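Excluded from the complex is one protein chain; the other protein chains are retained at their positions.
By written order: A and B. Residues from 1 in each chain.
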Amino acid sequence: MNDIVQIENLKKYFAVGKNSEGPIFLRAVDGVSLNIQEGETFGVVGESGSGKSTIAYTIMGMYKPTSGKMLFKGQNIAMDVSKRPQHLKKELQIVFQDPGSSLNPKMTVRQLLKLPMRLHHLVPPDEIEEKIVQLLEKVELPPNYMYKSTPSIGGGEKQMVAIARALAAGPSFMVLDEPTSALDVSVQAKIINKLLELQQELGLTYLFITHDLSLMRNMASRVAIMYLGRICELATAKEFFEEPLHPYTRMLLSSIPTVSAEEDLMKPKKVVSTGEIPSPVNIPPGCSFHLRCPERNSQCQKDDPGMVEVKPGHWVRCHQFSAQPSTGEQPIPLANIS
Amino acid sequence: MTMETLLDIQNLHVWYRVYGGYLKVLNGVNFTVNKGERVGLVGEAGCGKTTTMKTVLRVLPYQVSKIAQGQIMFKGRDILQMNGKALQNVRSKGIAMIFQDPSSALNPVFTVGEQLRDVIRYSLDSQTSRREREQTIERVAMQALKEVSMPDQARIMETYPIQLSGGMRQRVCISMAITMGRELVIADEPGTSLDVTIQDQILRLLHDLVKKHNTSIILITHSLGVAREMTDRIYVMYAGTMVETAQTSELFANPLHPYALGLLASVPKLTGGGIAMGIPGHLPDYLNPPQGCRFSPRCPRAMPICDSSPPPFFDMGNEHKVACYLFQGGRT
Partner (left out) sequence: MTTSSHETQSSRPQSQYQKLSAKVILAENVHKYWYKFSRNRLSVIGLVVVTVVVLAALFAPWVAPYPQHASTYVDFKNANLPPSFRFLMGTDIFGRDIFSRIIFALRGALKMAILVLAISVPIGVLLGLIAGYYKNTWIDVLIMRITDVFLAIPPLILALAIASVLKPNLTNSMLAVTIMWWPWYTRLVFGMASSYRNENFVIAAELTGASKGHILFREILPNCLSPVFTKMALDVGWVILIGASLSFVGLGEQAPTPALGQMVSDAARYMPDFWWYTVFPAMAIVVVILGFNLLGDGIRDMLEQGV
């Protein structure tokens, strides 16, 4: 299995002002490394301020990374989208959370779907109409939707149009940024199933972002959980949900509302969450989670734990699992984790 | 177990006037809340949950809405027939609402303290002297903030909503709703716009407060999981009608209505195993809704009788009622 995306020590800081000591940075992504394999669904979970969306946007090229390496199919993409070669722009596509603002309200569906096809010269002009109808059929929308403009169609259908638009360019990698968070459960089910079907059919790789852990369980093959710009835990979906190790993972899992007794059993023991989520401008020293962690010790306030491979493929950033005692030695360096 | 009925909505029909006619949103809503009870109202977007609650408080947009039929009995009196002082009484002392988005529910140009004191002031009876009244207001306000676990109450009173985080704003809204011993609180999707851990805190806070003050609460949500953990009794709503109601544990153990079943199947489970295909079709057009059961166009088990007239609640015993012809005749 190849790695389609490789990220090493990615950092993205936003300058949000100055104080007496110099510029203040919002450290949205603070040293993230991960590899995504071709054909898999890589899930990223986190609450607000975790940096999950920022990673996605940096991969897409909306932001230029502050530092770190980013490779797509072996090519360097650590740059803003305007500097990327045209052929890469069609390979990476994104579906945003809110379909209302990601589709131009003054355009018809036809114009929306035509744009990527026209830009990348994928289809000769006289076949564009047919291709659009095919795309609409793929997402189970009737052909006469072509002439509708987006404010007149419902949320779920709008999101289907957004997916169709992403597919129109013929991508190999799609970022799905909370694609169903704004939608009802029954509509969500339809869209998720369609996304899974399309993935099988077209061999797509997904980067799936959500805050809904139950949804993640059914979507992702591997999951990473983020807190304040750093990954806390990274594992296969099965291990992540059945044997969560990081205290934040357990806190999150125990807080989600579930609908059946079997799921109740799956949840770890209740970890009562206290306090507010700090802002990424003010990241606490040491381990960024220590202020809310029920299992913290004195070391947690001083040193940031590194990512440690506790089991093959299961990485955790927590002093409880660091292999060496607290002498300030370097933690085990991040090896190839794919 | 006899419980005193606090709120009883009977056969409510509400229409909105739009280009092309009337949107017949609510189609005979029946809904009861007893004293001290936690009732959940579960439904998806567009089913009419917020419309129902706005009708209870009579805050529907005046020019375009029309209450075609129905009664809303609050402690024995019909809210829809009330005017002036009586209605004001209900709103200031009887029922309170916590809105979904705390950022837009709080006025950004007034401090938290000013808004909180206003709420208390309007629910006080005319007190003796002005000074005494102000003192009471101040005392009650600080107490309310303490009850919602806000640290440093005096400072919070002087802050503006924009300086607070989402969770804290929601707490302020909750404190405004539970002051002065109101009997019924309507919480419209509290915590939906907040992070999961914060939502958990807010819901637990609500739970504790409700217990402590013996307030009744109507919890509106689209999340079945939240409803399951936070309510004693549930109503499932679809397209302006209540389709099923039962004790919470009974509903999740034994769901009957095809919509409820479809909804439960669509919820992603923590145990994995994939999600169901969702419910085919879409909400009915409220301009020309179906004559019979509004779910029948999408129902996998629809029968000819379903199109004739809307099904009433059929009693399945143990407070479990279903509005579906499949269960005609009560216990099957």
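Basically, a residue touches a chain if its C-beta (ideal position, glycine included) is under 8 Å from a C-beta of that chain, and two chains touch if they have at least 3 such contacts.
Treat the numbers as computed from the prediction; the structure is a model and nothing was measured.
Across A:Glu8, A:Glu38 or A:Glu129, the single residue that touches the chain missing here is A:Glu129.
Here one chain is not drawn; of A:Lys11, A:His120 or A:Lys138, the residue touching it is A:His120. Touch with the chain omitted from the figure is made, among A:Ser33, A:Ser50 or A:Ser102, by A:Ser102. By the touch rule set out above, chain A reaches the unshown chain at residues 60-62, 81-82, 86, 89-90, 92-94, 96, 98, 101-107, 111, 115-116, 119-120, 129-130, 133-134, 143-144, 146-148, 151, 165, 169.
Keep in mind that, in the parts below, only the chains that are shown with their structure count from here on.
Touching chain A in their complex are the following residues of chain B: 44-45, 165, 167-168, 195-201, 222-226, 228-229, 252, 262-279, 282. Listed in rising order, the residues of chain A touching chain B in the complex are 47-48, 154-156, 184-190, 192-193, 211-215, 217-218, 237-238, 241, 251-253, 255-260, 262-263, 266-267, 273-274, 276-277.
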